[in-house]
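Here the complex is missing a single protein chain, while all its other protein chains stay put.
The letters A and B name the chains in turn, as written, and every chain counts its residues from 1.
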Amino acid sequence: MTSPLEQKKIKISGPSVVTANRTWDGAVIYRTARKGWSNELADAAIVRNSDEARTLLAESVADDLGAIGAYIAPVEINEDAIAPGNLREQIRLSGVTIGLPIQA
Amino acid sequence: MPLVKGGKITGDAFVHVEDGAELPPNGGVLVSAKRLLENPEQLFKRDGKVGVIWPNNRDVEELVPYLDGLAAVALVFPSFRDGRAYSQARLLRERFLYRGELRATGQVLRDQFVFMLRAGFDAFDVKKQSDAEAFAQTVKRYSVFYQPTGDGRITALHRRMQLRHSESARL
Partner (left out) sequence: MYAYDEIDRTLVNERVSEFRDQVKRRLSGELTEDEFKMLRLQNGVYLQLHAYMYRIAIPYGTLSSEQLRRLAHVARKYDRGYGHFTTRQNIQFNWIKLAELPDAMADLAEVGIHSMQTSGNNTRNVTSDQWAGVAPGEIEDPRIWSEILRQYTTLHPEFSFLPRKFKFAITASEHDRAAIKIHDIGLRLHKNAQGETGFEVMVGGGLGRTPFLGKTIKPFVHGRDLLSYVEAIMRVYNQYGRRDNIYKARIKILVHELGVEKFAQEVEDEWQQTRDGALALDDEVIEDIRSRFFYPAYEKLAHMPDELKKAAHDPHFEAWRKNSVFPHKVQGYSIVTVSLKPVGGPPGDATAEQMDALADLADKYSFGEIRVGHEQNLALPHVARRDLPALWKALDKAGLATPNVNLISDIIACPGLDYCSLANARSIPIAQELTRRFANPDTANLIGRLHINISGCINACGHHHVGHIGILGVEKNGEEVYQITIGGRADEHAALGALIGPAVPYAEVADVIEDIVEAYLALRERPDELFIDTVKRLGVEPFRERVYATR
């Protein structure tokens, strides 16, 4: 979960999405294939190589009014369902983890 | 890029002349630090005002010998987040007593106008037309200033002293 704020080169290792935060309220959003944003990860456009990722990211970043801080995030595809690809994205999707007991 | 001076958009009395380009026969010119330092005599004996564009990573103390002859000094904000020119401006105004035009250039945006005025700038090469148009309105945003700069505005600390004295004077 090295902060994607440190991403310099676009290099993806598997299926990925573009995610950001909504400008007016900061809510977590995902870039869709229809040039929009959604709260639902299920609506996110999937990119599978660096070129696709770069294109989708550029288009997302250009929407400066709707979203801020866009970056590329990994996902897992399980039987056509999209799931977050790391703990950071899991936390962004489902909220803070506090309250879950640590396994002894 | 609109130039704001005296609180409104005005024409520019200076022409920016690139290094190596010929100086126009008369009229105000803005030249680079390099050109000024290479041959100040040539510039000053011209018929026309001389201004210099001084980079933000060079001590303004180097300009001191020329300040009497300079009609304008342009300082640079390569990004609005790079605040070195604020120190340069204050030093020019408050330490070296420079009285000519002090121009802010680079990424000059509305939300820094008050800071720039307080630091001693009196001319602004504003990036956006809408910001230039809003100049007079924007500089009225603040009426309270905590710390002294060369702009002569009374600080909060001293305004309190004044109020205190006038209160006790009335007693």
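We take it that a residue touches a chain if its C-beta (ideal position, glycine included) is under 8 Å from a C-beta of that chain, and two chains touch if they have at least 3 such contacts.
The model shown is predicted, which means the values in this text are computed figures rather than measured ones.
Asks: Among the options B:1, B:21, B:97 or B:161, which residue touches the chain absent from this view?
Replies: Checking the options B:1, B:21, B:97 or B:161, the one contacting the hidden chain is B:161.
Asks: Which parts of chain B are in contact with the chain that was left out?
Replies: Against the missing chain, chain B presents residues 59, 80-84, 86-88, 90, 95, 109, 111, 114-116, 118-119, 130, 141-149, 156-161, 164.
Asks: Since one chain has been left out of the picture, which residues of chain A touch it in the full complex?
Replies: Against the missing chain, chain A presents residues 1-3, 5, 21, 23-28, 64-65, 68-69, 86-88, 91-92, 95-98, 100-104.
The definition used in the following text is that only the chains that are shown with their structure count from here on.
Asks: Using mean C-alpha positions as chain centres, tell me how far chain A is from chain B in Å, no decimals.
Replies: So the centre of chain A lies 45 Å away from the centre of chain B.
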